[in-house]
Each structure stands twice: as structure tokens, then as C-alpha cells.
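One chain of protein is taken out of this complex; the other chains stay put.
Presenting chain A:
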């Protein structure tokens, strides 16, 4: 499917190239308004001078990787670059912690221009990760298309406030489908914890870079990942009771549910249709060891129709469950043409230590589907057919008895006829 899309995109690009005469290869298929956007956020703080990646400095490895990434950016992706700690080399924390700027605006990539911009960078200042993430979020804008930030850094935030992990969670909760992937060039515990936390908060990934070629390979992979077409969920606000619940149609929805909160939604199901929903509650922060999720379909009067649940413990990204509820047709009653209202109640049993922030709640993804599905098992066996030696014995014995009875009856009739 994706290959076809690529071919179609190729055909479009060819037409565009013909129409525009000779166009530069990178602008020939300029990304559309809804194309995915990726911003690379590069740490240019003083510590990037360290030479511990296969004997080369972190900065030179990062620069080389950026060159390769810029060469390999898929034509459908809009790419931007932001730096942090690139300009202010002084000791004033307030200034150093606001040192982040956009190096290359998010848009179709001019390869030479982008590479020249990266080449000028020199390791300089502080590491204001939280501040830079907020900036990157603004750079990406809010128009359509998937949004992805790739953060490449060698250290924990040296500014403390705002806490980058809280910033990441706050950005993810804005409902603009932001994913932050992090790459760590240093391997100390604090850096790892912070970068894992940022990635976890937005459903992104954390990579610890050990060798120089791993860096460019991973960034390229993340940029390509942005290009994969994916359905973005629409935001919805669940109510705390069925009566006030918002009505959902078929589609993908997203919400937030804090600890021990119940969220209600409503769905209209016509007779003959089957309601199918899946719910995933994401663990985007440190949570306690055991957890679960429950989704219930509730009919009029609060009667439970069907439920789906799952529970688990240990490391996880999401907890999911689902349910199906077919609404049968019963004859051709006038009233049976009307759609039924089914309420969906979503709850989860995640909990967290007191030190963990409660707000915004955990991300909830709800997929609602209404399908025309037959719901009539004619027989539990295929076509009502039988199987097994007992069946054969029963049939053979029945045949034998029938044959014997038939034979005896005809003999008896013959003898009666003879007697008369």
C-alpha cells in the first residue's frame, strides 16, 4: 500500500518537475501542507567538545550525522533544525537558559543551505532542554501532519526549570500529536533518566548512542518514521456520567484520564450493526507496579451489556482492551429501526507515587468502529456437519437397526399375507 503511495507521489513529482522545467531535485516534490514535520533539536553546549565517540568529538560526530540525515530526508518530510546552548558562553544562568534558536526553519529542505548552517556551529553554552522543546513545539506549528521532535543531547538539563520532562508531558497533552524521540550521546544515569522520561511522556523512543554511525542511522530512521502515514485521533472530553457524555461516531479519539477517574462516552448503534471499540491507556510517567484498564458498554438504566478488561504489571507503554457489541434486528418492528444509545465507560487502575504529577491525566486512545456484521451462528459446527468415530458408529448402528426392522416388517407382512 505504501509502495503504491510512493509511486503515486513519484508520478506527481515527475509532473511537477516537467511543469516547472528543470527544478532542483529537493524542491521538485515540495511537501504539501499536511506533510509530516520533523524538527531536529541539537545540543551545542560546551560539553559537546568531549571526544568520546570512537575517538572523535561529540560535536563533529553530530555534524557529520546531520549532513547524512539532510541528504537522506525523504521528499515528503518538512525538516527544521533548532539549537540549544549555541550562542551564549557566559556564566549568567538566566541568559544561558534562554539560549535556544531556530537554525533552519521547518519546511522543504535546501540541502546546501541546511548543511552550511550546521557547519557553523561551535560547542558553547548551557543546556536548556525544556526551553528548547517549547521553542521546537512552536516551530512545528499546529497545521496538519504528524509532528516529531528529535532531541540530540549529551547531558541533562543544566537549567532545572522548566523541568524538560514536565514540558514534554505538557506539550503532548496539548492534543497536537507531538512525539519526542531522544538520543543521548553521554551515558550517565541522570542523562539517561531524563531522556527516557521525555521520550516516555510523548510516546517517543530513547536511544543511547555508543558509536558514530549509530547516530545518523537512528536519526534517519526516526525521520523516515515520521513519513509513515498514520491516522491522527480527534480530541474529545469524556464526561463523568453517561447522561452528560459526548457522542462519538466511528473514528479514532483521544482524551486524558487522571488516576481513578472514569470517563463516559456515548455511541449510537443501529440495529444490524456491531459496535467495536478499543481503548488504550498510556503509561506516560512513572507508575506503580500493578495496573489495569476496564471498558464497559452500558445500556439504558445502567445495565452492563458487555465489558473488556486487562491487567498487568511491570514495564509497559500502554494497557489496552476492547469489546464488541452486536445489536441484532428483531423482526420489522417500527421502533426497531431506531438507533440504540450505548454508553462507554473507560476507567483504569494505574496509580503513582505521590511525587508524580497528576495533571494532565494519562493519555487515552479510543477507537470506535461500527460495522455491519452478521451475528448468527447457525450451528457451532461448520454447516452443522459431524465428525468422529462415535458419529460413524451411531450412523452405522442406526442404519443396521433400520435395515433389520425393515426386513422383519416385510417378512411379517409376507407371512400375514400367506396365512390369509
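Just so it is clear, contacts are C-beta pairs under 8 Å (C-beta built on N, C-alpha and C of every residue); 3 or more make two chains touch, one makes a residue touch a chain; residues count from 1.
Everything that follows uses one rule, which is that contacts and distances are computed from a predicted model.
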The chain missing from this complex carries, among "Histidine kinase", "Branched-chain amino acid ABC transporter permease", "Xanthine dehydrogenase family protein molybdopterin-binding subunit" or "Peptidase", the UniProt name "Peptidase"
Touch with the missing chain holds, among A:123, A:238 or A:326, for A:326
Where A:91, A:231 or A:359 are the choices, the one touching the absent chain is A:231
Where chain A meets the chain that is not shown, the residues are 1-3, 6-7, 9-11, 13-14, 17, 25, 28-29, 64, 68, 71-72, 74-76, 184, 187, 189, 192-193, 195-196, 203, 205-208, 210, 212-214, 217-218, 220-221, 224-225, 227-228, 230-231, 233, 252, 274, 276-280, 306, 308, 310, 314-315, 317-318, 320-326, 365, 367, 369, 371-388, 391-392, 394-408, 410-411
